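Just one protein chain is left out here, and the rest sit where they should.
For reference, chains read A, B and C in written order, and residue numbers begin at 1 within each chain.
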Amino acid sequence: MSSESIALGTVIESARPIGERLHDWVVTVDHKKLGILYILYALFFLVVAGIEAIIMRIQLIVPHNHFVSPQTFNRMMTMHGTTMIFFMVMPILFGFGTYLIPLMIGARDMAFPRLNAFSFWMTAFGGLLLYFSFIGGNGLYGAGTAPDVGWWAYAPLTSRAFSVGHSTDFWTLALLVSGIGSIGAGVNFIATILCMRCPGMTLGKMPLLAWLNLVVGGMVIFCISPLTAAQIMLCIDRYLGGHFFDTQAGGSAVLWMHFFWIFGHPEVYILVVPAFAFVSEIVPVFSRKPIFGYPIMVAATIAIGFISFSVWAHHMFTVGMSAYGNSFFVFTTVAIAVPTGIKIFNWLGTMWGGKILLRVPMLFCIGFLFQFLIAGLTGIMLGTAPFNWQLSGSYFVVAHFHYVIVGGIVFALFGAFYYWYPKMSGRMCNETLGKWHFWLFLIGFHLTFDFMHIPGILGMPRRIYTYEPGRGWELWNLIVTIGAFFQAAAILVFVVNLLWSLRKGEPAGNDPWDAWTLEWSTSSPPPDYDFATTPVVRSRRPLWDLKHPEDPDWKYE
Amino acid sequence: MSSAAYTRTTAEPEWVLPSRGRVGMFSLIGAESAVFTIFVVAYIFYIGKSVAGPTPADVLELPILSTICLLSSSLTIHLAVRALHQAKVGAFGLWWFVTMALGTIFLVSTGREWHHLIYDKGLTVSTNLFGTTYYSLVGLHAFHVTVGLLIIALAMVFTLFRKVKPEHGERAEVFSLYWHFVDVVWVIVFTVVYIIGR
Amino acid sequence: MRKASTADADSEVRQARQVRSLAREVAAIAALLPGVLLAATLCFGAPADPSQIPSIFRPQSTPANSILHLSLLVLAITGAIFAVVFSLLAYSVRKFRQRDGDDGREPAQVYGSNQVELAWTVIPILIVLVLFLATARVIHSIQDAPKPAGAIEVIAIGHQFWWEFRYPTLGVVTANELHVPASNPANSTPTFLTLLSADTDHSFWVPQLAGKTDLIPNRSNHIWIDPQETGVYLGQCAQYCGTQHAKMLLRVYVDSPQQFDEWVREQKRLWVSNDTVAEGRRIFETTACVNCHAVAGTVADGRFGPDLTHLMSRDTIAAGAAPNTRENLRAWIEQPDSIKPGSLMPAMQLNEKDLEALTDYLETLR
Partner (left out) sequence: MSSAESRSHKSEATRSTIHLPAPTAWPIVLAFGITLLLAGLVTTTAVSLLGAILAVAGLVGWFRDVLPQEQEETIEVRVEATVVSTSRREVARLPVAPDLPRALLPLETYPVSAGIKGGLAGSVAMAVLACLYGVLKEGSIWYPINLLAATVYTQSVHLSIASLKAFHLDSFLLATGIHLLTSLLVGLLYGAMLPMIPHRPIILGGLVAPILWTGLLHSFLELLNPLLNQLISWPWFVASQFAFGIVAGLVVVRQEQVRIRQLVPFLMRAGFEAPGLMKERADKDEPR
C-alpha cells in the first residue's frame, strides 16, 4: 500500500529539476514542509553550537590553557547559549509542533499557513543575522566580532560604554527578529489547536501533545513579548541614547534582569513542555496503555504554565532582594515541583502494569525520565535561596540546566525523532545505530554533566575562560571534556543514521508502532492534504477504537 | 490480526469551532499587552528617578481632545462593523471614514505634542529617564495607532472602489478588536503618564 | 506466565540471554567510569591541597554554615525522593518489560487512580511546605542578622577585573586581598560588607565564608561574614563582568585580632620617601600611571586602578592573576596582556631602563 506509493512519489520527486524542488520548499506554506525546514535548520545549529561547546571544553581541559583567547571564549559561550536556546531547541520544538499538531488533530494545515511560513523564515533569518556578526560585526578593532555579553546580556555590560561596536546590536536584533517569528508561531499554535480540530475532537479528547502545545503557545505569546519589549528598550538605549539600563543616568541594571527572566524562566518551560508532550505520546504507545490520569496531566501542565510566570526572580536570588522577596520566590519555585512531580508519577503510572517495549524511542524516554528527575531535584536545591547563594553562577547551575535541556529536552527530542521519523520520511530509523546513538549519548551525557556539578560545589564560577590550578577542579574538568567528545560522537552516529535511513531504511507503512493517534492513520509521509477525508473521532485514541471495535475507548471517556 | 476500514460515522453532531481570526487576534492582543505591560512597568518604575530635568509636571499637558477622539473612534468602528454585518455598505463607509479621521486627529495631536516637547521644552529620548520612558511608551502606542490607521486606510480604499462586501464583516470585526485594544492601551497610558506620573 | 511447554522454555532461555546482555551493558558502563577516573587521577598525580579548595561543604563562617545546614536538609529530602522515584522507575522498567514469551495481548487499560493521584499530590505539597518553612527561616537569619557593636565595616567596590576594599572607619584602602579579623563567639567581630560596583555587575563569592551576592552599579548590597579560623580563603567574581571575568580573583585573609590591628597600622602608614628610587618615582608621577593609581602622600590619586600605597604588602598582583614577584610585576607593567589579556591596564611602552626604575620604585611601596 503506502510504501509503494512513496516509492512512486520519490521517483516523481527526483525526476524534477533541483531548482524547482528547492523553489517548492522556499515558497511552501505546507505545515509538514515547514516543520521539516524548522527541524533541519535547528539540526544545523545544533552542530554549530555543539562545535562552540567543544571549543569551550577544549579550552577548559586543563588550567591556564591557551587554546583560545578570553575574547573568543566569551563569544563562544554567548553564541553557544543563544544559539542553543533560540535557534536550536525552540525551532526544533516548533518544527515538531508544526508538523504534528495538524496531523494529530485531524486538520489539513495550520490555522494561518502563510503566517506559519513567515514565522519560520523570521526565525531562520534571525539566526543568520546573529551568525553574520562573525564577519559583519564591526568590533573595536574593525574586525568581525560575535556578541560576547553572555546569553542573558546583563546591563550595563550591554551599554555603549562597555560594549563598543555592533556585536551586542547583532545579538539584540537577531533575537528581535526571531522573537517576532516565535510570537507568530505561538499565535498559530493556539489558533490551530482551538479552531482546526476535526469533528468530535473536543478539548478533553485532544491528544496530550496538542494540549501541551496549546499551553506552550500561550506561554510563548506571554513570555517572548517581554523579551521583545526589553530588546526594543536596549535598542533605544544603544541607538537613541536612552537610559533604560544606563546606570550612569539613574537607570537600573536590575530592571533588565527582571525583564530578561520574566522571559527567561517561562522560556525554560516553553522548551520543556513540548518535551513532556513527546514523552506523553511515546510512553503510552510503548507501554501499550493509555496515559495515566489524562485530566490531571492536563491540569498539571496548565498549572506549570501559570506558576512559571511567578518564579522568574529565582534567577536573581543573589542580586540582594529583601528577605521577603526571596522567601516568596522560594515558595513559588518549590511549588512548581508539585505539578512537575505529578507528571513524572503519571508517566510511571502509565508504564506500571504495561508491556514496555524497549525500542529506541522508549529508551530515550526512559533516559528522559531518569535525567529529568535528577534535574528537578537539583532544581529544588537551587530553588532554596540560601543554597542558591552558593550554587548559582557556578558550574553547578550549568550542570543543572544542561540536565534539564540536554538530559531532559534533548533526550525527549531524540525519542521524538526516532518515533516520528517513519511518519516524516516513510522509512524506519536503523535500530542498531539508534541504540549506539542512545548508549553513546547516555555515557557522554553522564560523563559531562554528572561531573560538572562537582566543580560548582568546589567554588568554580561559570563563564570563566580559564581557572587556577590547585583548587581541586582539574580532574572534573578533564572528565567533563572527555564526556563532551562522547556526545559529539553520538550526534555523529545520529546524523549518519538519519541520512542512511532516509535511503536504506525499512519502509515504515502507515502505522509502524501500532499507535493510537490520528497521524498514524494516514500514509507515511502524509500526502499534501494530510487526510483524504476529514477524520471524525470519538475518543482520545481514535485508532484504538478502530483496532478494537468491540472495546472502544469512546464508551468510557 | 483484524482490520477496520477507516470511515466516517454517519450520525454527526453539529461541529462548531471558534473563529480562527478571532482566536488569532486575541492571541496577538495577548502578546501585545505583554509588550505594553513591560513598557508601562518601566515607566512606573522610573517615575521620579530622573537625575536631571525636565520633570513630567513641568512639560506635560493633558491631551484631552485627542483622548476623546481616540476613544470615540472605538464607538464609530463598532458602528461601522455593525453596519457591514447588516449589509449597509454605505453606512459602513461613512463610519469607517469617521474612525479614520478620529484616529488621524489623535496621531496629529501626538505629533504636535512631541514637536512642542522637543523644540520648546528640550525634552528628547536622551535627555533623562523621563524622556526615555515617555517617548518609548507613547511612541509604542502611537506606532500601533499608525499601523491601525494604515489598515483602516487600505480598507477605505477598497470601500471607495466598492470592493467591500458584507461577507467581509468577519474580517472587519477581527480588525476592530485590534482597534479596541489600542484604545484600551491608551486609557492605561493616559492614566500612567498623564495622571499618575504627573 | 509460567506454563510447561517447550516454547516457553525456549523463551525463558532467550529472556535470560537478554537479561545477561543488558547486564553486560550495565557492567561495561560501570567499568568505564572508574577507569576514566583512575586515568584522570594518574594524569594529575596527588590531589590538590585541601585547604586551597574553596568548597561550600567546608564552611568557616556563620552564614556559610547556616547554608550548609539547610543544604544538608535539602540534600536529604531530594536524596530520599530520588531513591524512591528511581526505584519505581527501575522496577517498572524491569518488571513490566515486554518479554519474548509475550501472549500478544494488550495489557489492561487503566485510566488512572484518583487515590494515587491525590496521594502523590499531597506528599509533594507536604515536602514543599517543610522545605519552604526551613528555607524562609535561614533566609531571614542570614539577611536580617543584627549588626553587633564590634562589627568591622568594609565597602567592597567591584571594578572591571579587580576589587577595591575601603574600611571607612579605619581609614584603610586596599585591593583584591581583603583582611578581616577572626571573630570568636564570646567577642563577636563580624565583618559587614557593603557591595558597590564602579562599572558592570560583579559578584562577591568566597564559598567558605558566605553565599555570593552581586555588586550592581547604582545599588548597594550587603553581606556579612564572621570567620573563626585564621587563614586565607579563596574566592572569585561569580557574575560575568567582561573579558577578564575569569581572573578577577579574591583572597580573604582572616587574621588574628592582633595581626589585624598590626595590618591596619601598617596600611595607615604613609610611603616613606626613598632617594634611591627617585627616578622610578619620577617616571610614575609623570606618565599615565597617576591617572588610574593612587599612592598616598604623592600626586598620584587616580581611582580607576588599585591603590598602590602598600602594593608590596599584597601576595598577588593583577587581582590574583600572578604572585607578587619582581619578575611578574615587571612583566605586568611591560605587557599586561601577557598575564591578563583584555585587562584595562594599558601597556606603558617604557624602555628597559625606565621599566627597571619603575619596578624598583614600586618595590619600595610597602
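Couple of notes before you dig in:
Definition applied: a residue touches a chain if its C-beta (ideal position, glycine included) is under 8 Å from a C-beta of that chain, and two chains touch if they have at least 3 such contacts.
Keep in mind that what you see is a predicted model, and the values were worked out from it rather than measured.
Residue in contact with the omitted chain (choice from A:182, A:213, A:487 or A:523): A:523.
Touching the chain that is not shown, out of B:51, B:154 or B:187: B:154 (per the contact rule at the top). For the chain left out of this panel, the touching residue among A:96, A:151, A:170 or A:189 is A:170. Interface note: of A:84, A:115 or A:475, the residue touching the hidden chain in the full complex is A:115.
Of the residues in subunit C, those that touch the hidden partner chain are 69-70, 72-73, 76, 104-116, 118-119, 122-123, 125-126, 129-130, 133-134, 136-137, 140-141, 144. Within subunit A, the residues in touch with the undisplayed chain are 1-2, 5, 24, 26-30, 108-109, 113-115, 117-118, 121-122, 124-126, 128-129, 132-133, 136-138, 166, 169-170, 173, 176-177, 180-181, 195-196, 199-200, 202-204, 235, 239, 288, 295, 510-511, 514, 521-523, 527-529, 532-534, 538, 543, 546-549, 551-557.
What we mean here is this: only the chains that are shown with their structure count from here on.
If you average the Cα atoms of subunit A and of subunit C, the two centres end up 30 Å apart. Residues of subunit A found to touch two or more other chains are 250-252. None of the residues of subunit B touches two or more other chains. Note for the complex: subunit C touches subunit A at residues 25, 29, 32-33, 36-37, 40-41, 43-44, 47-50, 52-57, 64, 66-67, 70-71, 74-75, 77-78, 81-82, 85-86, 88-89, 92-93, 96-98, 102, 106-113, 116-117, 120-121, 124-125, 128, 131-132, 135-136, 138-140, 142-144, 195, 199-201, 203, 205, 207, 210-214, 216-219, 221-222, 234-247, 249, 320, 341-342.
Across the complex, subunit B is touched by residues 111-112, 183, 186-188, 190-192, 194-197, 199-200, 217-218, 221-226, 228-230, 232-233, 236-237, 240-244, 249-252, 255, 259, 262, 521, 533-536, 538, 546-547, 549 of subunit A.
If you check the complex, the residues on subunit A that touch subunit C are 69-71, 74, 148, 150, 154, 156-157, 162, 247, 250-254, 287-290, 292-296, 318-320, 322-323, 326-327, 330-331, 334-335, 337-338, 341-342, 344-346, 348-349, 351-358, 366, 369-370, 373-374, 377-378, 380-381, 384-394, 439, 443, 447, 457-459, 461-472, 474-475, 478-479, 482, 548, 556.
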